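The complex is shown incomplete by one protein chain, all other protein chains being positioned as in the whole.
As written, the chains take the letters A and B, and residue 1 is the first residue of each chain.
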Amino acid sequence: MPDRSDREQMVRAALRPVGRGGWRYWSIVVALAALVAWGLYAYSYQLRHGLGVTGLNQKVSWGFYILNCVFFIGISYGGAMTSAILRLTHARWRAPITRLAEATAVAALLVGAAYPLIDLGRPDRMLNLLLHPHAGSPVLWDLVAVGTYLVASLVFLYLPLVPDLALMRDRLGAGTRGLVGRLYRVGSLGWTGSDHQRQALALGVGIMAVLIIPLAVSVHSVLAWLFAVTVRGGWHSTIFAPYFVLGAMLSGVGAVILVIAAFSRGYGLGDYVGPKQYRYLGYLLLALALAYTYFMISEYLTDGYVADQSSGPLIAALFTGSYAPLFWAFTIGGLIVPILLVAAPGRYVEGRAVLAALLVVAGMWLKRFLIVVPGMAEPLMPWDWGVYHPSWVEISITIGTAAAIPLMLMLFFHFVPVMSVHEMEEVESESSREPGAAVLPRRQPAG
Amino acid sequence: MADPAASATAPAQPQRQWTFVIDLRRCDGCGKCTLACQQEHHLPKSFEWIKVFRLQDETGRESYMPRPCMQCENAPCLRVCPVGATFKEPDGVILVDQGRCIGCRMCMAACPYGARYFNYDDPPAYNNPFGKATPEFPVPQQKGTVGKCMFCVHRTESGNPRLPACVEACTMGALYVGDLDQDIAVNGPGETVRLMPFVRENDGFRYKEELGTSPRVYYIAGHGQDLEY
Partner (left out) sequence: MFDLARRWGWTVALAAALALSALAAQAAVAAGPTPTRIQVGADPPQADGQPYVIEARIVAADGRGVNSVPLDFSIAADFFGPRQLSIGRATTDGQGRAQISYLPSWQGRHEVTVKFAGTAAFAASQGAGSFVSAVALAPHRDARSPLADFSSGLPYAVAVIVVAVWLTIAFALVGTVRGILADRAPATAPAAADLVPIPDPSEEA
């Protein structure tokens, strides 16, 4: 076990934000809540007037909503994958960031899963999906895959939370009265940290960490098949499922870097989240960005070389046509520049990683736009291109849902520790058997 | 010699297998078919269930290609509907149950012919003479659901069969409605042909045959030239 003062420092750092918040915290919460409320208003406007208030039309009948669905579920994916992979590979530097990654996964998934419903022309008939399911439809595959993945993500978030809920139950003393206190008491399941309990928890978390990876892969594959099972140029592609999985991981790792940077700064975790995390996450980002570039080359080379009637005009539009500015903005700004940023040696590791992550996340949103909209606008019949200009409703809902993710995270971490105290202790006790691998900073006792 | 036409002897009310033959040699792009369809189904102008595409070759000569729903035998839209709102009738016509459709528009993404139309806004008000809208005659259209051409089965399958509105309106005789089982097709002016021999002799083709959708619409290539029959 780490010595008491270090542990105490860590516990304090983890618990500091719980149940409190200064004016900065609340002003950010209020600002985010205002954006979410505006998005909700936009959605209620759409509910009243129908999808006619969007920029969608007969030719481009999928737009912002579908691409946002892919984007946000992709973000979620990165959170779950980072956490699960790092757990399974016993990467010690993961300990301070798994909680943030898992919570990001759930928050982004809730937002992403809402989008297919926002996109429905008749949301009032949503239940038909359960009453009259047609198993051959990719939409139904999505429902099953996303539903399963959501439940698994919640379990994967909850299980490692149990010891920390116990900590809250024990530490907050007088604060544990009322509903929140009862939640802590019931949620912590009488955790005492006995060996038996640790074994049970380790097994459950281990199973979920193994399970969450194929589930996440299945979710994004199914999302890709939503497009790939059509005959449209640029969509009907065998590479699409792994391509989407990779894109999701790329944007997800980017989002995790952003969330970690924001929360470690805002919540004073600088002692625990440092250059090591940014460097390793940066390497992960680098590997994924390179792999994504490789997939892109493979896609556009094979399609562009043949340039048949369905994919030829699409690639021309992307490379040199009306979508070229967006396409090259993504390729250069969202892939090449971030690769250079995280690959370069030298100082400012954190700054470079955060900038690269920002570019990657924005770039991947753009890439989803470039997958969905030109694929829809491309002519099927001789030979009319569609046009799509998102309306204020779509833009408002997009911004509102994007704001909902940090809002949900901030509210969530108002009640639970932002770092997994239990996990950091576990990693620490592991590493105490392997000298020189400590996670917790060794400090001189305050003198 | 009795007039044999008076005692037509095909079996009474046989099961039809509806199909279209579109003779592009005759189409002059007048758009009467589209107009007749919109009047028949009380559709707004943007709903071109049968749409006439204007094509132009290198010499600037224009030609026209009407596109109804292809009623594919291997229909992509049918496969992807998550609630089974799109279904195929025994007569081969693909219908949409607008009372079940949830408006996900997956079918529109899947349709290779762009034949499906989403009701973004309220359809024009209309009192359906059949009482309520049915998949065979989904008029008025329901907001938030998808609609498309269904070969006017409310006309062709009624007790007193009438030609589909577009076929009836095509004064050029470019549109034929046919029955694959009886191997017969007829156009608006009343010219009657044996379906498959007519298609074969005139080198008929199906649009995007390579997709494997097996559309039920045959085209005869051409560009509005004068024909002698």
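Rule of thumb we're sticking to: a residue touches a chain if its C-beta (ideal position, glycine included) is under 8 Å from a C-beta of that chain, and two chains touch if they have at least 3 such contacts.
Nothing here was measured: the structure is a model prediction, and the numbers come from that model.
Undergrad: Shown chains touched by the missing chain?
TA: Every shown chain touched by the left-out chain: A, B.
Undergrad: Tell me which of A:L40, A:L117, A:V144 or A:I213 is the one touching the absent chain.
TA: A:V144
Undergrad: Touch as defined at the start, partner being the missing chain; which of A:Q199, A:T302, A:T320 or A:S429 qualifies?
TA: A:Q199
Undergrad: Pick out which of A:R92, A:R171, A:H236 or A:R279 touches the chain that's been left out of the picture.
TA: The missing chain is touched by A:R171.
Undergrad: Among B:Q17, B:T86 or B:T145, exactly one should touch the missing chain; which is it?
TA: Among B:Q17, B:T86 or B:T145, only B:Q17 touches the chain that is not shown.
Undergrad: For subunit A, which residues touch the unseen chain?
TA: On the side of subunit A, residues 8, 11-12, 15-22, 135-136, 144, 148, 151-152, 155, 158-159, 162, 166, 169-173, 189-192, 194, 196-197, 199-201, 203-205, 207-208, 211, 215, 268 touch the unshown chain.
Undergrad: Could I get the residues of subunit B that touch the absent chain, sorted low to high?
TA: 1-2, 4-11, 14, 17, 73-74, 92, 156, 161-163, 177, 179-184, 186, 190, 192-194, 212, 214
Here is the rule we use: only the chains that are shown with their structure count from here on.
Undergrad: Suppose each chain is reduced to the average of its Cα coordinates; what separation in Å results between subunit A and subunit B?
TA: Using C-alpha averages as centres, the distance is 46 Å.
Undergrad: Would you pull the subunit B residues touching subunit A in the complex into a rising list?
TA: 46, 51, 53, 55, 65, 67, 76, 79-85, 100-106, 108-114, 117-122, 143-146, 211
Undergrad: Enumerate the contact residues on subunit A facing subunit B in the complex.
TA: For subunit A paired with subunit B, touching residues are 50-52, 54, 56-59, 61-62, 116, 119-123, 125-126, 128-129, 131-134, 136-140, 143, 226-227, 229-232, 376, 380-382, 384.
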